[in-house]
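For this depiction, one protein chain was excluded, whereas all remaining protein chains were kept in their positions.
Moving on, here comes subunit A:
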Amino acid sequence: MSDEKPFVDIRHAQKSYGALEVLKDISLKVNRGEIVAIIGPSGSGKSTLLRAINDLDPLTGGEVWLEDTQVNKTLPHRQYEKHINQVRQDIGMVFQHFNLFPHLTVRGNITLAPRMLKGLSEEEANRLAEEQLDKVGMLERIDYYPSQLSGGQKQRVAIARALAMKPKVMLFDEATSALDPELVEEVNLVMKKLAEEHMTMIIVTHEMGFAESVCDRVLFMDQGVVVEEGPPSVIFRNPESERTKNFLRKHLASNKE
């Protein structure tokens, strides 16, 4: 596994807003089919790192590679746009606040990009939508509008929308943080299902239990650096760093309240 060429390769990622350094020289290699969780306190840079992978938050230094393609290439504006739009088709992303398109039905949300970008016919796109919705258990809501769905349902549709582009890797940016506690499980189940299908996933999360049960590797970030990384059993049960221990202790305490 270790000599396999990394699927997602972040090399010396740096990001600063003026004098404020959000990411300080972070490198991360993710193999095909691997599931990596990024945990850490808010402001640690974990979301920024995730959003750098599809260049939504461009890095100020360092490189991001997906297989043999550099994502954050320096190109003239037009060429860069063409390049990034192509690359992004391979990188699915799920947001904390779902970001479903409120003016389109569930079907419309899912078929919009595949029809426009992959030239699918209406019939093909519909079949694709049905297939993806079935996977997330939302097929019966295909003609609903987002406003008619619960948070958990919205997030499952958002996942289906990302999957419909047949991405090579999925990024989850606190996908369950905005959900009521009783709705978290249905989204976690969908993510577990993806894990079983060996989807490559990078997950920014506050759900330690979920990270422990699903992920192959956990990164603990604080103040723009990776403090500690390793298998979940080590990070959660037996962390080396004081900062990790502190964070986990605080997190457990606040979860029990």
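As a working rule, a contact is a pair of C-beta atoms (placed from the backbone, for glycine too) under 8 Å apart; a residue touches a chain by one contact, two chains touch by 3 or more; residues count from 1.
Everything that follows uses one rule, which is that contacts and distances are computed from a predicted model.
**Student:** I notice the complex is incomplete. Of the names "1,2-phenylacetyl-CoA epoxidase subunit A", "Amino acid ABC transporter permease", "Copper resistance protein B" or "NAD(P) transhydrogenase subunit beta", which is the UniProt protein name for the chain that's not shown?
**Tutor:** The chain we cannot see is, by its UniProt record, "Amino acid ABC transporter permease".
**Student:** Touching the left-out chain: which of A:E81, A:E140, A:D180 or A:E240?
**Tutor:** Checking the options A:E81, A:E140, A:D180 or A:E240, the one contacting the hidden chain is A:E81.
**Student:** With the missing chain put back, one of A:N54, A:N72, A:Q132 or A:T205 would touch it. Which one?
**Tutor:** A:N54
**Student:** Of the residues A:F95, A:F172, A:F210 or A:F247, which one touches the chain left out of the display?
**Tutor:** The single option touching the absent chain is A:F95.
**Student:** Looking at A:A52, A:V71, A:M165 or A:I202, which makes contact with the chain not pictured?
**Tutor:** A:M165
**Student:** For review purposes, identify every residue of subunit A that touches the missing chain, sorted by number.
**Tutor:** Subunit A touches the chain not shown through residues 54, 56, 81, 85-89, 91-93, 95, 97, 99-103, 112-113, 116-117, 145, 147-148, 158, 161-162, 165.
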